[in-house]
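As you look at this complex, bear in mind that one protein chain is not there, while each of the others sits in place.
We call the chains A, B and C, going by the order they appear; numbering starts again at 1 in every chain.
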Amino acid sequence: MRPSSSPSDGLFSALLCHGPVAAEVDGAAWLRALLDTEAALARATASVGLVPHDAAQGVVDACADASAYDQSELGHSAALGGNPVIPLVRAIEERAGAGGAHVHHGATSQDVLDTAMMLVAARARAALSEVLRACVAAAAELAARHRDTVVSGRTLMQHAVPTTFGLKAVGWATALQGCADRLAAIQLPVQLGGAAGTLASYAGRGREVSSMMAADLGLASSPLPWHTARLPVADLAGALGTTAGAVSKTALDVVLLAQTEVGEVREGHAGAGGSSAMPHKRNPVAAVQARAAARRAPGLVATLLSCMEQEHERAAGAWHAEWVPLSDLLASTGTAAAWLRESLEALEVDVDRMRANLDDRASEAAAAPVAEAITPLLGRAGAHDLVAEAIRTARATGTSLRAVLLRLPDLSQVLTPERLDQLLEMTLDVGEAGSLVDDALRSLPSAATSAR
Amino acid sequence: MRPSSSPSDGLFSALLCHGPVAAEVDGAAWLRALLDTEAALARATASVGLVPHDAAQGVVDACADASAYDQSELGHSAALGGNPVIPLVRAIEERAGAGGAHVHHGATSQDVLDTAMMLVAARARAALSEVLRACVAAAAELAARHRDTVVSGRTLMQHAVPTTFGLKAVGWATALQGCADRLAAIQLPVQLGGAAGTLASYAGRGREVSSMMAADLGLASSPLPWHTARLPVADLAGALGTTAGAVSKTALDVVLLAQTEVGEVREGHAGAGGSSAMPHKRNPVAAVQARAAARRAPGLVATLLSCMEQEHERAAGAWHAEWVPLSDLLASTGTAAAWLRESLEALEVDVDRMRANLDDRASEAAAAPVAEAITPLLGRAGAHDLVAEAIRTARATGTSLRAVLLRLPDLSQVLTPERLDQLLEMTLDVGEAGSLVDDALRSLPSAATSAR
Amino acid sequence: MRPSSSPSDGLFSALLCHGPVAAEVDGAAWLRALLDTEAALARATASVGLVPHDAAQGVVDACADASAYDQSELGHSAALGGNPVIPLVRAIEERAGAGGAHVHHGATSQDVLDTAMMLVAARARAALSEVLRACVAAAAELAARHRDTVVSGRTLMQHAVPTTFGLKAVGWATALQGCADRLAAIQLPVQLGGAAGTLASYAGRGREVSSMMAADLGLASSPLPWHTARLPVADLAGALGTTAGAVSKTALDVVLLAQTEVGEVREGHAGAGGSSAMPHKRNPVAAVQARAAARRAPGLVATLLSCMEQEHERAAGAWHAEWVPLSDLLASTGTAAAWLRESLEALEVDVDRMRANLDDRASEAAAAPVAEAITPLLGRAGAHDLVAEAIRTARATGTSLRAVLLRLPDLSQVLTPERLDQLLEMTLDVGEAGSLVDDALRSLPSAATSAR
Partner (left out) sequence: MRPSSSPSDGLFSALLCHGPVAAEVDGAAWLRALLDTEAALARATASVGLVPHDAAQGVVDACADASAYDQSELGHSAALGGNPVIPLVRAIEERAGAGGAHVHHGATSQDVLDTAMMLVAARARAALSEVLRACVAAAAELAARHRDTVVSGRTLMQHAVPTTFGLKAVGWATALQGCADRLAAIQLPVQLGGAAGTLASYAGRGREVSSMMAADLGLASSPLPWHTARLPVADLAGALGTTAGAVSKTALDVVLLAQTEVGEVREGHAGAGGSSAMPHKRNPVAAVQARAAARRAPGLVATLLSCMEQEHERAAGAWHAEWVPLSDLLASTGTAAAWLRESLEALEVDVDRMRANLDDRASEAAAAPVAEAITPLLGRAGAHDLVAEAIRTARATGTSLRAVLLRLPDLSQVLTPERLDQLLEMTLDVGEAGSLVDDALRSLPSAATSAR
């Protein structure tokens, strides 16, 4: 959900603002974060003696209950000065009694908005991490259960050689865990600088105030104000875009495996996935929605990166342009991950169909090991071309590849019928897939795999 | 405003959802458009005899009052099937009495959503056109009033040769009018195809039904269903992105001209543009907000274009991914234009400051005509280098450029003191600027210039 | 190909710079266009008497042979002044004899670069149009040949109801033709303004000079200089992005239909589509490459749109940032279209496989007409749910859908065995597909369909 509105209303909200992340970036969440920031500033300025303790307590009390503030009215007043902190500070003053004169001490609007943005991001990240953890666990569970389930490997959407569904699923899990790790590693710093970033109104205690606020709010400290050095926003953008991409890859695999002609997986949600016109359809709705939500990410990342070009000590537009896209990117990525979780947790795997799809093409899949076997005789190019020709012959004449190959006189030395049969058996060779799954599962955090 | 929420609440809404366009793309607007589409379908199917007239009337009546439907509930049910049309059709059925069995005749969800999307776009476009018309009028008014106001031309943000503020402003007006023309030229077609685009449930009358719906809803007709041929969405994306760019260019010029050191324009809104920390500031808040809103456009356009790659007869995600970005793009562009309108309509132009800024550098600006004058003697390169050197000398020695040039013995033939003084006068030459303004104002629609 | 290099070298060039468009945007093409622009300027300034005819002829002669200029040297010198026109003008002067003093009369670098950019775009557009024409012809040919070939309609990548391959193909053709029409409609204007856009060095004849250049170069005239009003660039970006999207949609359909399990089409290029590791593979290489090239477009469009925010009379970076992305966008779109042409012109359609894939699911596809039939009895929602339940029962019990339905007591009134059989036959109903194909083919330009 975008910051300006509640996610609970709206035609598309349940589709496009799914899961717990959206609620962490809506208007109420931003308001809470702004109030928390002003409260932390009051406490910190009191601690260093810049503000009387009573006054600070008045501010803290006035900031305790977000529901006492009218978002809509604040939003309207924001239009006059260009940001919502200006009217919010006035509203806090009215409620802070004797503390009113000490609200927002020495700070500028951007200090409070940037710190609140990091707070919003931190809370949304916590929710997103939980969703990703569940996605990883579901994929890891599939990987463990299907460690040895053979399925066709597909390259350029054509059957290649076999792999295992376990290896596919552990690839999903590992990538999603990689995203969670990247998100967790991002520093989300407090911002405090005053009107031009010099901490001029803090009597030399500004850096202390900033550090205390960071500790109070659970944010990283930032010795240097970062008002127009937007690396924290770019870090978030990059990691969220990466996460959306990993979610999208997994969801695409689900959609492709669920195609009518492939039929190797199916989303198992009772009641979901129907069609208004076609009652027989069983659509992979969750994976489709995951792809839809994730597809918004690259454009939002580009917007946030293009906002890094900020003028002097406060940008004339590029700063204001971050608020909604960052909220949307958090919400979209969170929504995509939440849908993927549903898809994976209820994914029904049709092991028999996987095997049947493979057997239809298994003799052709012998091509690779056969070519490998005759390479010492003919060189890589020659071997490749000969096998490709043999496949064309087999297809055109309705003969088996085995028969065509055995008929070729040049190959009799290296390719006895026994050796060929051995190679054809090898067509189901899945190499080190099992060990790769085991190793990868072991390298996931225990939380992800404890479900098994 | 994004479709899932009301634009009236929220901390950032008045900043980021400014002007009349946002309300045309919110959840209520989408719901109205969906209901209008179902009503038009009912009327059309009745006209060709596929549905009884009474039944159709029941549907039309049930679709008349959007407030009878609960967006939030519809949104929640939408999650099961992947789009809000499925529960909406059921909700209409409940209200349509005997018409219930004839709601949504032969259509698929996408038919209704795509048509509603075009309807939403058409209504938002009308609102946006009105805002753009006002922007053009304001810029044209400035151009007419300042047809002959000399101002420094600036290239790479350095003083170049003079131009007029009229020419600057008529350039804004012409570009904005060009955007309005592009938007107006876009075809917004009805979509009707049925489950797979074959119009299979219309007994051979499908194309007629589609045409009648188009006429009824004021949309373009589309002989061929365009369910996965998303040119109308791409057309909108391109024209909106172009509009946002033209708005942004104008707003940037305002911000640059309003810089403290330049001071040639100022936004004249009483009360607006203040700062929470710095009471002396007079920020060009409207232009800043216009830039902020416009900056979202390129990323949103990229998202919509990347959504064109749609599978078969309905995309598994890329279709669903269009709804919010298109709404956001309409709202952002509309918001940017609305802020620009406010900026331009109250723009205060400081003619004296324009002249003063120019005079500070006027003798240097003689460089171009002087170089032109001595080119026949020295060649373009030689002339350019000589004048550049003379400027460096003048700067370094605190001498006037005139004195330095007259001292150069080689130039005495072509550059008499009289000729040089003539050239220095030419430094305020604004060429054909006046005629360019006149021609350009004449080529604007009369509506744009009637205000003058 | 990007402008800075020749497309003939390089590991990826044959893949990523395919077809005739790339050669129209390389360094040599840009150089030709720059020289053509200077020549046109010389002719036009001579025509209005600003430059002696002999001198102009000297300039024209000096601009006639691009191979006389050293791109690499010009490129190197460009770095000093920020664009290649500065050294190019000096190089022309050296070759223009007495005309040397009259090269580039009254123009600024941007005039020449912008006009040359439009010339490059015009020539690349001509090449692209030819490629698109061939794509449309190939798709139209497929549509005509397969007007009545039944194939499964697929929504969300699941079988829906049947359609025809003709209708799919005519959808491709119509969208691609729509792109060609959009590209053809774009105005590509000459740019002439002088140092700050006032035409100050043309003695009042600047607009005439500009018009004459436009006519000479085959460009649109532009009464008002557009140096920082970048609508022509945005127009190109939008139409090229749209074209890439339409190409990509078609290529994706080919890739999906060519999947091993689907097998309904195959790219018929002898020798192409092999794999280094897997000789049995027959990859749809051309469609894959079309998708790869097209995928670059949305990001490039976003870049060009974000470049519209240009300062004052010449941008400090955003102008320079256009040259390569626009060249890349033309080349990528051209490459994508060229690959698609190869894919479509040699596409082998497996009509039997289309029918076989359909029959596997035909009884389920009866769901839609059956639900339609019983809607009067149960309402839309009830009918939908009942049929969905019947399908689940049939699947679970291995019974036919027909048997399950006939066993339901409530339905006996509306669903006699005769009616049900009729409905099951209707499962292959393709509605108005044939007429839609006929209409759409008729609406294509005759060039596109003359091949048939």
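Everything below uses one rule, namely that a contact is a pair of C-beta atoms (placed from the backbone, for glycine too) under 8 Å apart; a residue touches a chain by one contact, two chains touch by 3 or more.
Owing to the predicted nature of the structure, the values given are computational and were not obtained by experimental measurement.
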Contact partner of the left-out chain, one of A:Ala66, A:Ala122, A:Met308 or A:Leu406: A:Met308
Candidate in contact with the missing chain, chosen from C:Thr108, C:Gln191 or C:Thr333: C:Thr108
Sole residue of C:Ala23, C:Ala46, C:Ala62 or C:Val85 that reaches the chain not shown, by the stated touch rule: C:Val85
Contact residue for the chain not shown (choose from A:Gln57, A:Thr242, A:Thr260 or A:Ser327): A:Thr242
Contact footprint on subunit C, counting only the chain that is left out: 1-18, 27, 30-31, 34, 71-72, 74-86, 89, 104, 107-109, 194-195, 251, 255, 271-278, 283-285, 287-293, 295-296, 298-303, 306-307, 316-321, 323-325, 328
Missing-partner contacts on subunit B, residue numbers: 152, 154-161, 255-256, 258-262, 274-285, 288, 298-299, 302, 306, 357, 361, 364-368, 371, 383-385, 387-388, 391
Where the unshown chain meets subunit A, residue by residue: 82, 89-90, 93, 100-101, 103-104, 106, 108, 110, 153-157, 160-164, 167-168, 170-172, 174-175, 178-179, 182, 194-202, 204, 206-207, 223-226, 228-231, 234-235, 237-239, 241-242, 244-246, 248-249, 252-253, 256, 291, 294-295, 297-299, 301-303, 305-306, 308-316, 368-369, 372, 375-376, 379-381, 429-433, 435-436, 439-440, 443
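Definition applied: only the chains that are shown with their structure count from here on.
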Reference subunit B; chain at largest CA-centroid distance: A
Averaged-CA centre spacing for the pair subunit C and subunit A, given as whole angstrom: 31
Sites on subunit A at which at least two other chains make contact: 255, 274-278, 283-285, 288, 298-299, 302, 306
